[in-house]
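Take this structure, written in structure tokens, and hold onto it; I'll ask about it next.
The complex appears here without one of its protein chains, the remainder shown in place.
Chains: A and B, in written order; residue numbering restarts at 1 for each.
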Amino acid sequence: MTKFGKWAGRALVTAIATIGLTGVAQAWEPTKPVEFVVPAGTGGGADQMARFIQGIVAKNKLMAQPLVVVNKSGGAGAEGFLEVKGAKGDPHKIIITLSNLFTTPLATGVPFNWRDLTPGAMLALDQFVLWVNADAPYKTAKDYVEAVKSKPANTFKMAGTGSKQEDQIITAMIDKATGKKMTYVPFKGGGDVAVQLVGAHVDSTVNNPIEAEAHWRGGKLRPLCIMDSEKLPYNEKVTATQSWGDIPTCKSAGVPVEYLMLRGIFLAPGVTQDQVDFYVNLFKKVRETPDWAEFMKKGAFKQTFMTGKEFSDWLGKTEAMHYGLMKEAGFLAK
Amino acid sequence: MEELNNLMHGFSVALTLPNLGFMVLGITLGILIGVLPGLGGANGIAILLPLTFSMDQTSAIIMLSCIYWGALFGGAITSILFNIPGEPWSVATTFDGFPMAQQGRAGAALTAAFTSSFVGAFFAVLLITFLAPLVAKFALKFGAAEMFAVQMLTFCSFVGMSKEPPAKTLAVMALGFAMAAVGMDTVTGTLRMTFGYPELLKGFDFLIAVIGLFGIGEILLTMEEGLAFKGKSAKIQLNVVLQTWKELLRYWRTSLRSVLVGCWMGVTPGGATPASFMAYGLARRGAKDKDTFGKGNIEGVVAPETAAHAAGTSALLPMLTLGIPGSPTAAVLLGGLLIWGLQPGPLLFTEKPDFVWGLIASMYLGNIVGLIVVLTTVPWWAAILRIPFSVIGPVIIVICAIGAYTVHSSIFDVVMMLVFGVFGYLFKKLRYPLAPLVLALVLGDMAESSFRQSMLLSQGSLDIFWANPLVAGLMLLSFTMLLWPIVPALKHYLRGRG
Partner (left out) sequence: MERSEDAAEAGMSNRWPEILVALFLFAIGVIVVSDSIRVGTGWEEGEGPRAGYFPFYIGSILLISSGWILIGALARIRKPQPQFATWEELRSVMQMLVPLSIYIVAVVFLGLYVSSFVLIAYFMKVHGKFGVIGTVLTSVGVPLAAFMLFERWFLVPLPKGPLELMLGL
């Protein structure tokens, strides 16, 4: 929107808010299509989730106005975050976030911070699993770690998505645990990364479950351990013999690495509590659908839901954690 | 044959009257998406995806794949009529398609483009039907080094002896590569040449540059003739389709070669846009009348269109069997499949045979229905050229502006379109070639990432580029292509001495 448009829009919002205050307090509802910004490219994890939510909302008619997914992936998502940051007071713009909410400003110095946006809700947390090719000789995480330790540094290649983002941070954490550096090779998307491992062009990846699930089922990849404090609660068999719940934690395998990625919703700065409540309720309804439950199971997500102060506290803590990890790994912007 | 049985079963699922209706609707919507620049296949499918949620599974998939076909067909229309590529892979189609339209042969150019699209896509579907598992295995052989070799090959098969001054060719090529480098560097995450401007974070989009350089640039060039310009007197012959078909038969060799290039580039996945450039380059090299390329040679329409659609279609193969989308459009289609509870991957063919064979059957049907629909509209499209320029000129500008805006929903891109437009005009007048610039812009980013990924994998050793027969073969082929134009000159020189 243009400057003048924004100004006029704000005036209009203020006017409506004033009327709202004097009249009967009515629940807010979107009055035009809602833009759903994805700070990542088409086909990635965040994009898949956003489009899935769009589908659920449309299919179950959860909102009178449509939800429109817009990809703004430039500068590791900075483009999308800056867009929402700039749309002050606009309640028709929401953004789905991933770890780049923390990593992008820290790594690039692009000026934004989660505090510039209005936190909506945490939808789920995404897990990370250490994968190797099914033909590789390593059956357990311990085997793999021993192999890494016994060879000179940089012998093993780890593929991941993007640079100085979650995958590389995890790699740095594993490096620290083993004491040997692995070569990190960045690719554009999680799907590409998994295929590089299937084709045995690299030795391991830390793909999210949903990115590698099909290859696991197809007998091409093998999960070694999961980077969480406890095993996954999904006990339905994925392959003939294993379920997500059978994957041991990395900690128990001697690699003390824990990392979860945020999948949450943020609003533009300066929106009213009413407007936040509308979206929080909307996502509560989305989470109640059977489609969502199926999606969570398929992608082995951790189904934590948070809003309000609890969510803000979590964000503050997680940001501090990223700062610490990235400082240690030398990923901070100079 | 098991495949044939499965396919027949698929046909029986897909061929119902309401489904035929959805096909025609999907094709029409797809053409609309393809015609409007910016609103590309990926965007279009993403936008129309929710429409299909209220349908039953088979109809939804048929409709989606028909939208995909329509978008593939539609991209060529504006390239030929107005020099504005509706889709990135139609850029190479403008090189000869637009001059043909200028000479009053718009109908022939459109027919050639549509028919070639059909042929390319048809062979790619055959490939998917019979060789899917085999081809999927081949795709897995492509690591970073192999990808770089493919990009190198694309580049080398396109560049050759151009008629423009070499310094200018070199300058625009470097400009294209430089523009491709703007934004975030994938390998280190460093911001390059953004100078703190958030608008530059996403870099220069290929489509914005192309809409400006080709579309707006052409409008300015057209204006030299003044506003008295009354539109081309394109003769509308109803039998133009049959006549063009007769002519096309002569170019079966080009078609076949382009099909191979396209299928190969789609599977690896190198992408439809590089495929179209590579096929164009090869067709020009293989032709006897090289000089007529770029001036309205119908072969210059056949080659890129065939390759682009063979690539666009075979890109669905790695998506279905490996879960990696070969194109952005395929990526969105992937999202659509997920919503239907279908997880693409190596097991899709055995776990959901009904779905897969239904999809493949609908590809055949959609392609055929699509060809019939678009061919009937040929005279109608060609007639647009008879509208006076004082009407169609501003309308084209509006469409270009919408196109530039919708790519990233960014107003900055609309301003950049104007800047590119002015340079498109200046470059054309000063004999700077545009094709190398566009090609560098397409390949630059990808080639640099693949090269540096290879270097990380090999710990900085260039040996990785001849480490196995596949990559070594590709590199050798690239250098052969690069040096090919020198051979006749050398021969001539030696004969002169001997």
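Rule of thumb we're sticking to: contacts are C-beta pairs under 8 Å (C-beta built on N, C-alpha and C of every residue); 3 or more make two chains touch, one makes a residue touch a chain.
Everything numeric in this text was worked out from a predicted model, so none of it was measured.
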item: Touching residue (missing chain; options B:Gln243, B:Thr376, B:Ser390 or B:Thr480); value: B:Ser390
item: Chain not shown: contacting residue from B:Ala76, B:Cys263 or B:Ala401; value: B:Ala401
item: Candidates B:Ala181, B:Leu260 or B:Leu347 - the one touching the absent chain; value: B:Ala181
item: Identified contact with the non-displayed chain, of B:Leu7, B:Met23 or B:Leu48; value: B:Leu48
item: Residues from chain B at the interface with the omitted partner, ascending; value: 32, 39, 43-44, 47-48, 165, 167-168, 170-171, 173-175, 177-178, 181, 185, 187-188, 190, 192-193, 195, 216, 219-220, 223-227, 388, 390-391, 393-395, 397-398, 401-402, 405-406, 409, 411, 414-415, 417-418, 421-423, 425-427, 429-430, 432, 448, 451-452, 454-456, 459-460
item: Contact set of chain A toward the excluded chain (per top definition); value: 1-5, 8-9, 12, 31-33, 35, 66, 68, 154
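We take it that only the chains that are shown with their structure count from here on.
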item: Chain A-chain B separation of Cα centroids, rounded to whole Å; value: 32
item: Chain A residues within the chain B interface of the complex; value: 2, 42-43, 47-48, 51-52, 54-55, 58-59, 66, 68-70, 72-76, 78-79, 82, 107-108, 110, 154, 157, 162-165, 183-188, 191-192, 194-196, 198-199, 201-202, 213-215, 217-220, 291, 294, 298, 331
item: Interface residues, chain B side, partner chain A - complex; value: 42, 46-47, 49-50, 53-54, 140-144, 183-191, 194, 198, 201-203, 322-325, 328, 331-332, 334-336, 338-339, 341, 343-348, 408-409, 411, 449, 453, 456-457, 459
